[in-house]
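Only one protein chain is missing from this complex, and each of the others stays in its spot.
Moving on, here comes chain A:
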Amino acid sequence: MSRPRIRMTALLVASLALAVSVSPSRAVLPDEMLRDERLEARARALGQELRCVVCQNQSIDDSNAPLAHDLRVLLRDRLQAGDSDRQAVDFLVARYGNFVLLKPPLQWNTIPLWIGPLLALLSAIVVFGRYVRRASANAAAPETERTAPLSADELEAIEAILDRRSLS
């Protein structure tokens, strides 16, 4: 690899690492934050798991929507009132349903969501395993079983190609 190329690669790797390490900007406003750092940390953890019901695919921590702001404040109010994490989340689920949870709970109608990827991975492993086994069985078999020998014409053609290459 040439020098500039190495430098480019290093730059690319570094910028990728940076992109991964920097968390997305949060919409939590300073005046929403709680004085109590432990409570605030809990609120942050919960806020990232709760869906902003207006914007639908953002957490309430990520969203600038007014309702997301209200839910963040409400969540902090609940925690300050002494709710456990579970109670605070249940409070919102009682109003907005499981829809408010970004991570769906495991129940009969969400089972495909949870085990679907696992099934896909398992079937891929099975298919790949069979392919590998067949290929290695093929490789282990004697040559004559694997392929028909080259005909005289084919041998001649190969000779011709090889000759031409060595001459040039």
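Rule of thumb we're sticking to: a contact is a pair of C-beta atoms (placed from the backbone, for glycine too) under 8 Å apart; a residue touches a chain by one contact, two chains touch by 3 or more; residues count from 1.
Methods note: contacts and distances are computed from a predicted model.
Participant: One chain of this complex is not shown here; going by its UniProt record, which of these names is it: "Carbohydrate ABC transporter membrane protein 2 (CUT1 family)", "DsbE family thiol:disulfide interchange protein", "Monovalent cation/H+ antiporter subunit D family protein" or "Tryptophan synthase beta chain"?
Facilitator: Answer from the UniProt record of the missing subunit chain: "DsbE family thiol:disulfide interchange protein".
Participant: Consider the whole complex, including the chain that is not shown, and state which of A:Leu11, A:Ala41, A:Leu67 or A:Ile125 touches that chain.
Facilitator: Considering the complete complex, A:Leu67 is the one touching the chain left out.
Participant: Among A:Gln56, A:Asn109 or A:Ser151, choose the residue that contacts the chain missing from this document, as touch is defined above.
Facilitator: A:Gln56
Participant: May I ask you to list the residues on chain A that touch the chain which is not drawn?
Facilitator: 53-54, 56, 66-67, 70-71, 74, 93-97, 99
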